[in-house]
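One chain of protein is taken out of this complex; the other chains stay put.
And now, chain A:
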Amino acid sequence: MQLPPALRSRLVGAPGAAEPLPVERDPAAGAPPFHFAARRVRFPRDHEFFEDGDVQRHLYLQDVLTQVTEAPERPRVPEFTCQGAGCCQVFDTLEDYEHHYHTLHRNVCSFCRRAFPSVHLLDTHILEWHDSLFQILSERQDMYQCLVEGCTEKFKTGKDRKDHLVRRHLYPADFRFDKPKKSRGPATPVATVQVLAEALGDDGEQSGGDAMEVCSEHAGPLPERVGERRTYSHRIPSTICFGQGASRGFKSTKKRKEHR
């Protein structure tokens, strides 16, 4: 297909159009037995006109998804340590570090050092746990906001919110980022442990007063761990964190040993 050479320069030229030639129709045009009428045509989703293009699109997707399933081989770098407050994790790929940083150091509550997966959840946490005005206001108006982004509903109590999450948004009843605060102030070490312990003993039902925090390893009961933590927690001041700087869970016995 030979295109006029001027076409390419027209493409990069200025916008605009030539002055249209005058239109002058004769009523005999397209009159029976003829039937031509100039008209724009639209095609709906499933029209067979789109078959070829759709097939090409899906061939492409198959190739993309093949590549996605392969876990990427990341370039290794010399080992380095996380510079986050109190954090001593070591990494040898930048991607691993990036993920660690975002999980543990990015959306961190400055009051209680808990980490959250998103700014939205962090803000909600600060409001509900550390804002004294919140408690006062919540007695008079609905202050507990729905956790689903885009939903503007507010509720009188944490429980009402939970019911809403389950019924309206089909969230699991034991959604880990929605555990009501126990009725005390910013968590003390003792409280933390008790809170953790309860959570660990938790079988997925809502026993009121579990920590609203990210660090849940309470995927299942870990009885042998609980005893250990209880022993240590009394003695450790609240400002010291081991391993993962953001939460006060004692995740890694190894790190603890290193710090003795």
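In the analysis below, a contact is a pair of C-beta atoms (placed from the backbone, for glycine too) under 8 Å apart; a residue touches a chain by one contact, two chains touch by 3 or more; residues count from 1.
Just so it is clear, contacts and distances are computed from a predicted model.
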| item | value |
| --- | --- |
| Chain not present in the shown complex, as UniProt names it (candidates "AP-2 complex subunit alpha", "Transmembrane and coiled-coil domain-containing protein 6 isoform X1", "Proteasome subunit beta" or "CCZ1/INTU/HSP4 first Longin domain-containing protein") | "Transmembrane and coiled-coil domain-containing protein 6 isoform X1" |
| Touching residues on chain A - with respect to the absent chain | 1-4, 6-8, 10-13, 15-26, 28-30, 33-36, 38-46, 48-71, 73, 95-96, 98-104, 106-107, 115, 117-121, 147-151, 168-172, 175-177, 204, 214-220, 222, 225, 244, 246-247, 249, 251-254 |
